[in-house]
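In this view, the complex is presented without one of its protein chains, the others remaining in place.
Entry: chain A
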Amino acid sequence: MAVKNYILVCGGTACESSKATEIFNSLKEEAEAQGVIDDVQIVKTGCFGFCEKGPIVKILPEEAFYVEVVPEDAKEIISESIVKGRMVERLLYVDDTQEQKDEFDVEDIKFYQKQVRIVLRNCGFIDPEKIDEYIAREGYAALEKVLFDMKPDDVINELKESGLRGRGGAGFPTWMKWNFTKGADNDQKYIVCNADEGDPGAYMDRSTLEGDPHSVLEAMAIAGYAVGADTGVIYIRAEYPLAIERLEIAIKQARDYGLLGKDILGSGFDFDFEIRLGAGAFVCGEETALLRSIEGNRGMPTPKPPFPAVEGLWGKPTVINNVETWANIPMIILKGGEWFRGIGTERSSGTKVFALTGKINNSGLVEVPMGTTLREIVYDIGGGIKDDKAFKAVQTGGPSGGVLTKDFLDTPIDFDQLTAVGSMMGSGGMIVMDEDDCIVDVAKFYQEFCVEESCGKCAPCRIGTRKLYDILNKISKGKGTHQDLENMKTIGTAMKKAALCGLGQTAPNPILSSLKFFEDEYLEHVDDKICKAGKCKDLVRFEIDADKCIGCTVCARKCPVGCISGERKHPHVIDQDQCVKCGECYAACKFGAITKS
């Protein structure tokens, strides 16, 4: 019997953490129990992107979009959606534009409306563990096209025409990298995929690999043909077990189909893969450090030139791009560079995937054309700030980037615009902050990260990050001076000029940009010794107003360290020595009796 319905269960990391596998298994059991197992195909896909509402289950062809599903819903989903052909209304996603549930269409969900999916084209549509599903969506057609209809130069010209720039952060034109390697005279060349996504708060590459591993393999093989390389190496974080497993399955299936290995599709072109697991070092996202790590060494960067394109892995010419860059390439080959250039802005073509997180209603993975404004991302796609709080800033580029304030809400986001305002594209982390976030605290957070991740090879980064952190720490304790603020600018500027690699050169960015846009907040910490957001613990004190406290005991029960005491119906007291300043009591008190100062 032919399959009538498809049930797609999101198998992205966030949904997986919320029992997606149990849901998947329960759906199968229920379909079996209700006798419809032959009518329905149940698929675990890659990330749908709408992580906020996960776990997500989608029914095709009806396009029912079920959110926050739990394993116990399986029975009803099968009996209603599959057996009776109706929708389970209570699970349908509704946003404020859709009053009538029966007019539902996934395309209408605001979260998806402004998105254009090129990189994530297959995520949430196919079973990433089945090569046939990738092939059914034009998979490996681009490889076939280059092998039989294009010369290596044609491939590079198509890429040049597309204007694709590296998505790892720096935005270097991809075709130039390829062209350098192609032009290098050497019998052995390598193609490397940088999947060492280490930016905290970013998971675009992980989701791409988990949801559509073949797109990266296909792209790397295309590069191999274009530059004359026969080996691809994927360097991926060991912390991404699901992505690693799916890549391994994908490589095996592609070999079995003759799409990888010797004499691909009878063309005479050979290409195969190796997977290397990173071991947890942010600096290995820097390409020279990554190559040293693959070679089995401490992942310390080396000066450029020589560039990896000419002298890379094992000293051989090497093309190295990140996951998102690779995932664009099959589509560019199939639809043409001109098509790609038509999306985005003049100097930044195509789309960008962002991991939208923080104080935002719809956190998740979003892919938008370059040139989309921050306002569209935060308010239209992201659904605005949580709990109707005030927007404060967005940090792009993680520890290498900077803050964008509300003045930049209408700035089109592309590589050059972000650099012009003192931030950077980075790999795509986008953290939204609200009025409760302290800018000094966030800068300190990033600097602490950089101190830990600095490899220590060059003094500007090793010493600079530490000095910057110490100063921020002092400021967060109310002991900073005006001179400290000046010193941070001096140190930061020196690091930008003198550090060996991108890590050290960009590490001061969060501080320099926040100093520029939130100088007042730094001055409050320095002059007035206050942290209005209440994040800098040493500057915060929680107290109970005896006049307002009715002795309900809620705060005492909520206090995780048991430092609030008092009799029932009598005012309570906080033991200041024991208090960990977690603010749980402040959030729990319904009578406004707890003050934060």
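In this section, a contact is a pair of C-beta atoms (placed from the backbone, for glycine too) under 8 Å apart; a residue touches a chain by one contact, two chains touch by 3 or more; residues count from 1.
Please note the rule applied: contacts and distances are computed from a predicted model.
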If you look up the hidden chain in UniProt, what protein name do you find among "Blue-light-activated histidine kinase", "ABC transporter", "NADH-quinone oxidoreductase subunit NuoE" or "3-oxoacyl-[acyl-carrier-protein] synthase-3"? "NADH-quinone oxidoreductase subunit NuoE"
Any idea which of A:T357, A:T373 or A:T465 touches the chain not displayed? A:T357
In the whole complex, not just what's shown, which of A:E133, A:E311, A:E367 or A:D437 touches the removed chain? A:D437
One chain isn't shown here. Among A:C455, A:I491 or A:L515, which residue touches it? A:C455
Out of A:P152, A:P173, A:P200 or A:G551, which touches the unshown chain? A:P200
Hidden-chain contact residue, picked from the options A:S293, A:T345, A:S423 or A:T465: A:S293
Touching residues on chain A - with respect to the absent chain: 13-14, 17-18, 51-52, 54, 198-203, 206, 238-240, 276-282, 293-300, 355, 357-359, 363-364, 395, 398, 429, 431, 433, 437, 442, 445-446, 449, 452, 455, 558, 560-561, 580, 582-584
